[in-house]
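Take a look at the structure below.
A single protein chain has been removed from this complex, and every other one stays in its place.
So, chain A:
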Amino acid sequence: MSAGVATRPPGGVAEPGGPGPTTRRSRADGTAKRRLPLTGNSTPDRLRRVGALLVLGCVVTAVVAAVSGYDRSQAVIESDTRIAALASDAAGLFQSLADADATATSGYVSGRRESPEGRARYDGDVQRAAERLVHAASLLPEGHPATVPVTTLTTQLPVYTGLMETARTYNRSGLPLGQSYLTQASRLMQQTMLPAAAELRALETAELSEAYRRGSALPLAVLLLGLGLLVAVLDVANGERSRTNRLLNPGLVLGGLAVLAALVWWGLATVRTGSALDDASRHTEAVTALDDARTAVLKARSNESLVLVARGGGSGDRTFAGLTEPVAGPDGRGGLLGAAQAGGADVAAVRAAARNWFEAHGQVRALDDSGRFQEAVESVIGTGPSTSGGRFAALDDALAQVISVERDAIVTDVARARDAQALLAVVPPALLLLAGLAIAVGIAQRTAEYR
């Protein structure tokens, strides 16, 4: 390396103070990097070199800021998409399927012709489930893990409805084979389809959390580069000021300010997005807990009907209790509703409705266990305010309402995050490029003075 030759000062400016060997070595590195037009060791050459370095720093930081700003905006947009997918597909799918099953089984308890309302509700559930499957499938890239549960559901839905139609046909003929088909259909739903829908929902929730995390992570790369750049610009500006005993170079000052502005923009966006996505995350947890609670009560409702249809004595009411205990917890205050409350949801109405339904269910079991089967059936299929059927409907409505409020809150939070990140991929990179330009002009002015 020709470091020895290059150190001769042709510009007549004194060597900077400092330990010789270190200086020489690192300068040698610098010259090695930028040998072609910037290899000279005159002051203008060195100025050009430092200018080029700063401009390069600006451009690199601008690129990193653009890429990472774009990635964060994408993460927030993806949160939006995932929320839509989660609300309309995964959770909705689960809801439709569980509701279809609960409707079909409770319709069968009556031992009468299926009511037009029940039939319409079942048909609507199946149709919505199919629509959601089509939509969910259309969003999935090839090889996505959610393909497995979606495939399971897509293949099993027609099997389920087929079993249900066979059950209906036999029931209309007054033959008990219908009940066996109904039981088989319900088993398929409870043991295969609902778990698949739950898996889909879990996958969507995990991806949503990942999008939240990506959208609100501390942008270390941008901040570090920006800070390093700012310090470098300040150092050069300060060095020039003290070297020339002149005022600050306007180009360097403008460049430094632009870098600072970009940093501040990033910092503010990060803080505001973070807080919005934190809120969204909290509400998402609340909705997840509420979805789970709704699922649990739907399953419990199916069980209430099936136990009555099957007159399944002996086993007692353990399945129902096992299904409903997680909803409000063993003491009636915690459980999934407690988790939803911790996420900010107002669950007072749901708690009251749940208590009412559990109480009505207790009466159903008491009636059935004391031999008053017909009265128990009347309560389950009833719609009045004191019947199990009516109170279950009230609970389901209350849950649906809170879930809808919480979902709206998530949408608002994510919109806030989106606003906070608006132009993040554009303005800071533009500011950084502007800084690069200002620095280049400032350095060019200074080198021009050496002509």
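Here, a residue touches a chain if its C-beta (ideal position, glycine included) is under 8 Å from a C-beta of that chain, and two chains touch if they have at least 3 such contacts; residues count from 1.
Assume contacts and distances are computed from a predicted model.
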| item | value |
| --- | --- |
| Hidden chain of the complex, named as in its UniProt record, picked from "Heme exporter protein B", "Succinate dehydrogenase iron-sulfur subunit", "Glutamate ABC transporter substrate-binding protein" or "Protein SoxZ" | "Glutamate ABC transporter substrate-binding protein" |
| Per the touch definition above, residue among A:Gly57, A:Gly215, A:Gly251 or A:Gly442 touching the missing chain | A:Gly57 |
| Sole residue of A:Ala120, A:Val134 or A:Ala221 that reaches the chain not shown, by the stated touch rule | A:Ala221 |
| Touching the absent chain when the full complex is considered, from A:Ala66, A:Met164 or A:Val377 | A:Val377 |
| Hidden partner chain, touching residue among A:Asn171, A:Asn303 or A:Thr387 | A:Asn171 |
| Contact residue for the chain not shown (choose from A:Leu47, A:Ala75 or A:Ala394) | A:Leu47 |
| Where the unshown chain meets chain A, residue by residue | 13-17, 23, 26-27, 30, 43, 46-47, 49-50, 53-54, 56-57, 60, 64, 108-112, 170-172, 174-181, 183-184, 199, 202-203, 206-207, 209-210, 213, 217, 220-222, 224-229, 231-233, 235-236, 238-240, 242-243, 245, 309-314, 370-371, 373, 377 |
